[in-house]
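One protein chain omitted, others in place.
On to subunit A.
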Amino acid sequence: MVLVAASKPSLEPPSRGARATIPTVTEEQPHPAAPGKEDSLVMTRRVVITGLGPVASTGIGVEAFAGALRAGTSGISQVRSFDTTGFRTHRAGEVHDFDASDHLHRLDPAGWGRSSQFAAAAARLAFTDAGADRAVTDPARLGVCMGTTSGESQVMEELTARWLAGGYPATPTGLARQVPAGRVAEAAALELGAAGPAVTVSTACSASNYALGYAFDAIGAGDVDFMVVGGADSVCRFAHAGFYRLGALAEDHCAPFDRDRTGVLTAEGGVGLYLESLDSARARDARIYCEVLGYGLTCDAQHPTAPDAASVARCMRLAHDDAGIKAEEVDFICAHGTATPANDAAEYTAVRDVFGTAPPPMSSIKSMLGHTMGAASGFSAVAGALAIHSGFLSPTINHHVTDPGMPGLDVVPNRARPAQPRVVQVNGFAFGGNNAISILGAAR
């Protein structure tokens, strides 16, 4: 593969025992951001975030979204996208005022499902926010990676309704076209005119962090120069029912890490982050929100839905090692924080294991947005980038009493807090035990 090498590229393939292994927690690894280092075999470029594109229930576009984070605004409302008659809960985090055509320049939203529309709009917003229009001169150097949990869930529900009414032969061609989940990234690629790779990663609720990590590796190694990453999902009936039956759904509000938490609310949206090399950003004098320092992936391999604290802790350590930081350097954690008893307990246990008795502040934006599924860790990454760039910690709203089983935990209750974190950890966990954690840092 062609390596764009700022330092000496390794001509030797990695072998076991050499640097092919992810270093264990006891091994020292120089900070990837340290200039002039020659230890890593392909990671030769630093990667930064220069554009943000949130399409959220609390705000569309970075300005509105950031304002809502600062204000601790809730995006939860009565469900409008499906009939909740007969359900016991009726609230979700829907993006009511989303009209894709307000945002799209190239893609005709008519042929695309809601999740793809979210992804394309978020990608466009991130691209514009980055001022990338003039920067991307070769479309082949621009790639897309978008995460999703359920792809076009509303399309599949509509198909099901048609089948119930008219049998399978009543399958409308227009709906059938919209089923493939791979279209989530393809929509964003077509909207931006990106001729590089367009990959949809469907690792459920940590998928945006996977996408962020993939871009970190791909840009770092010089496969591409620019990537728009993030995720998208749509509120749907079957997830509303399924989360309820798992005992994971709250009735009114989502209160992560609270003593009386009852669960999450389903939600939707799209999020885009524009990534490029630090050199590229500096050369065009771009505004840099933050640097991506590294990430980690683990799989619980234990249970389809129940989280495993040991595996989550291992993921944190892998992410720290990859970023070349120690745990005590983390200033703020954007939690997965679903407010289910099981998730929050496992997340806290892992944090205690890795950070000790005085962990950094850890808040959950799911308290405001609900669970935006494939977009969730992307929204958390936006909150992390804004924390570093704009100097505030987004709050955990709906907070009354911190779970007494979580001593030492500071959830940034109810109000945003002025602060200047230098390193932020973004947690993402998922069904299938798919843990993904990214580490963001102030660009130096």
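Points worth noting:
Simple rule for what comes next: contacts are C-beta pairs under 8 Å (C-beta built on N, C-alpha and C of every residue); 3 or more make two chains touch, one makes a residue touch a chain; residues count from 1.
Basically, contacts and distances are computed from a predicted model.
Chosen from "Smf/DprA SLOG domain-containing protein", "Spermidine/putrescine import ATP-binding protein PotA", "Beta-ketoacyl synthase N-terminal-like domain-containing protein" or "RNA polymerase sigma-70 factor, sigma-E family", the protein name that UniProt gives for the omitted chain reads "Beta-ketoacyl synthase N-terminal-like domain-containing protein". Across A:T58, A:S81, A:Q117 or A:T203, the single residue that touches the chain missing here is A:T203. The residue from A:G131, A:P341 or A:G432 that touches the chain not shown here is A:G432. Touch with the chain that is not drawn comes from one residue among A:A71, A:V179, A:A345 or A:A419, which is A:V179. Mapped onto subunit A, the interface with the missing chain covers residues 1-3, 9-16, 19-22, 41-43, 85-88, 106, 139-140, 144, 148-153, 156-157, 159-161, 163-164, 167-169, 171-173, 175-177, 179-184, 186, 189-190, 193-204, 210, 214, 217-218, 221, 223, 236-247, 297-305, 311, 314, 430-434.
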